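Right, I'll just put the structure down here and ask away after.
For this view, one protein chain was removed and the others were kept in their places.
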Amino acid sequence: MRLSELEAVVESLLFIAGDAVPLTSIAQTIELDKATAKAVVLALADKYEKEKRGLRIVEIGGAYQMCTAAECFEYIRNMYKSPQRQGLTQSLLETLAIVAYKQPITRAQIEEIRGVSSDHAVAKLVEKRLICEVGRGDTPGRPILFGTSNEFLRYFGFKSIGELPPLEEEQEEENGDELTV
Amino acid sequence: MRLSELEAVVESLLFIAGDAVPLTSIAQTIELDKATAKAVVLALADKYEKEKRGLRIVEIGGAYQMCTAAECFEYIRNMYKSPQRQGLTQSLLETLAIVAYKQPITRAQIEEIRGVSSDHAVAKLVEKRLICEVGRGDTPGRPILFGTSNEFLRYFGFKSIGELPPLEEEQEEENGDELTV
Partner (left out) sequence: MDTINIRLDAFEGPLDLLYHLIEKNEIDIYDIPIASLTEQYLAFLDAAEDRDMDGMSEFLLMAATLLEIKSKMLLPAPKNEEEEGPDPREELVQRLLEYKKIKDVTDTFKEREEEAALVFYKEADASVAKLKEQPPQELEDLLQGITMDDLYQAFQQVMARKETKEDKVRSSFRSVQKDLFTVGEKMEYIRDLLILRPYGKTAFHTIFRKNAGKMEKVVTFLALLELIKQKEVQITQERNFGEILISKYSEGGTE
C-alpha cells in the first residue's frame, strides 16, 4: 500500500474506535511494524495540523485517539449546548498532582504530604478514573498503591507521564539531604 | 470565516455527532443560510473523495453523516474480529476420520493409531458435536466409545454411516506421502 492509502486506513480506524487505539493494534491491522505504523499515524496527525482541519490526533500513553480541534470548541458547544466542564477542585488537583509525581503511592503517603486526610479526594479521583490501583505495597497491611491512568493523560492532554512539567526547585534542593519522597 | 475554516468546523461537528446531523443544525451552528452550509458540507465531502481519505460524508434525507470509506472496511473488520475462525486443523481432521472409519472407538485406540495424544482433538470434536459418546467399552475402566454424530451425517450428507466411501485395503502404501487429491 502507498502512504496515502495507509493514512486513509489509519484514519478510518481511529475514527471508528472512539477510544485510544494502541499502536500495536494499528500496526497489526495494517500489517506493518510499529515504527512504520507510528510514522503513518504521525504523518496523518501532521497533515491535520498543517491543513488546519477540524480533527486532531493525540497520543495517549502509546495509543492514538482522534478528537476535534480546539479551534472548533465554540461551535461544537453551541450545537450541543453542552455545559462547561466543571474543573477539578483544588484538593483534587493537589491529590492528583501528588499521585502523578510520586506514583506508585499509598493513601497514607499522600496524606503525609498534604497534611490532611485524603480519603475523599482519593475516592473521587478513582471514581473519575483519573487514578487507579496499580498494586500493593510491601509494608504491613499491604496498602493499595495508586497511580495515574490513561484517562488522566487524556484529561490534561499529556502524551505520557514523561511530559509532566518538572517540579520547581528540584535541582536547587539537592543539598537538603533527604526530602520526604 | 473562510471556506477552509468552515470546512474544519463542519468536519468537527460531523465527527463528534457520530450520527446524521440535519443541515439546519449545521447552518445554524456556522451561522449561515442552508444553501451555503450545504455547499460547505459538499465541498468537504468532495475533498474526502478526491483525496481518497479514510472518511466519507453521506447524505440521507437532508442530514449528513460522517462514516468510514468502504475501502477501509476490511481493515476495520480485521481490527475487531478475533481471528479464531479457522478451519479444521489437521489433527482434528485425522481424528474425525479415524472415528468415522473405526467407530465405535476409544480415546486410547485413537491415540494408538495417531501415535500422539488426542485428548484435545477429541474434546474439540465433541464440543462441535461432530462426534459423540455412543457407549462404553468392555475393557477395564469401561472407556467411553466414540462415534460420529447425526450432525456429522447431516453435514456430509450421508444417510447412514454405511455410506462412507469403502476403504480399499489394498492401497499401495509405498508412496503414502503422495496421496494428494
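Chains here go by letter, A and B, matching the order in which they are written, and residues are numbered from 1 within each.
Here is the rule we go by: contacts are C-beta pairs under 8 Å (C-beta built on N, C-alpha and C of every residue); 3 or more make two chains touch, one makes a residue touch a chain.
Just so it is clear, the model here is predicted, and its values are computed rather than measured.
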Touch with the omitted chain, as defined above, among A:Gly87, A:Pro140 or A:Gly162: A:Gly87
Touching residue (missing chain; options A:Gln65, A:Asn78 or A:Gln103): A:Gln65
For subunit A, the residues touching the chain missing from this view: 15-19, 56, 58, 65-70, 73, 76, 84-85, 87-88, 90-91, 93-94, 96-98, 101, 113-117, 154-158, 165, 167-170, 173, 176, 179-180
Footprint left on subunit B by the chain that the document does not show: 12, 15-16, 18, 20, 58, 60, 65, 67-68, 70-71, 73-74, 76-77, 80-82, 84-85, 87-88, 90, 93-94, 96-98, 100-101, 113-116, 128-130, 151, 155-158, 164-165, 167, 171, 173, 176-177, 179-181
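FYI, only the chains that are shown with their structure count from here on.
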Centre-of-Cα separation between subunit B and subunit A, whole angstrom: 35
Residues of subunit A touching subunit B in the complex: 4-5, 7-13, 15-16, 18, 21, 25, 28-30, 51-55, 66, 68-69, 71-72, 75-76, 78-80
